[in-house]
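Of the protein chains in this complex, all but one are displayed in their positions.
On to subunit A.
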Amino acid sequence: MLNKIYDWVDERLDITPIWRDIADHEVPEHVNPAHHFSAFVYCFGGLTFFVTVIQILSGMFLTMYYVPDIENAWKSVYYLQNEVAFGEIVRGMHHWGASLVIVMMFLHTLRVFFTGSYKKPRELNWIVGVLIFCVMLGLGFTGYLLPWDMKALFATKVGIQIAASVPFIGELIKILLAGDATIIGAQTLTRFFAIHVFFLPAGLLALLAAHFIMIRRQGISGPL
């Protein structure tokens, strides 16, 4: 049955080459932990992506309850945490996933650095990777404000002060982030929400696509 559907679609769209590009390739011995246990360091990138997928899924479920408004943001998180079935688990996964994704991404960066895998011809993929790192830090920073609790507000105040100290454009960055020259409040919360769930994830997905296409095009770097 499934084969028939596949053949029906393939006859019209010729999808087999696409499938080959995605899945049909050889994995060399030096990255396979089944052959060399130390090759587990090559798992960090994949695990980063795994946590990223969990972040996207858990985040989608969180927005079913979360209200990006200073009156209700904290209350909606409190409700989600204490009243909603499995709300504590979903929020817990998003909370801990935010830390794990930074840890795994950091380890992945170190693996690529210490194996010298960023060298020619893979310079572009390294740059895209560093951009992904920056986007992830941005997601961490904007997500920290959203529960609208005490630590969120005051950490954001400090963060925006730091952004405002950039020479020449600091004030503009501050107004762009906070929505106002002096107040950290309702506008800031809605902007951080928009940045956290629309702008940065869109950028992240585009960068991840570029990252993966380049890996498939170039293959993984050879053994040392």
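Here is the rule we use: a residue touches a chain if its C-beta (ideal position, glycine included) is under 8 Å from a C-beta of that chain, and two chains touch if they have at least 3 such contacts; residues count from 1.
What we mean here is this: contacts and distances are computed from a predicted model.
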Practice item. Match the chain absent from this complex view to the correct UniProt protein name in "Hydantoinase B/oxoprolinase family protein", "BMP family ABC transporter substrate-binding protein", "Cytochrome C oxidase Cbb3" or "Methylamine dehydrogenase (amicyanin)". Key: "Cytochrome C oxidase Cbb3"
Check your understanding: Looking at A:L2, A:A34, A:A85 or A:A181, which makes contact with the chain not pictured?
Key -> A:A34
Check your understanding: Of the listed residues A:A23, A:A85 or A:A181, which contacts the missing chain in the full complex?
Key -> A:A23
Check your understanding: Which of these, A:W8, A:W96 or A:F198, touches the one chain of the complex that we don't see?
Key -> A:W96
Exercise for review: Since one chain isn't shown, list which residues of subunit A touch it in the complete complex.
Suggested key: 23-30, 32-35, 40, 43, 46-47, 50-51, 54, 70, 74-75, 77-78, 81, 88-89, 91-100, 102, 109-110, 113-123, 126-127, 130, 133-134, 137, 140-141, 144, 147-155, 157-159, 162, 165-167, 184-185, 216-219, 221-224
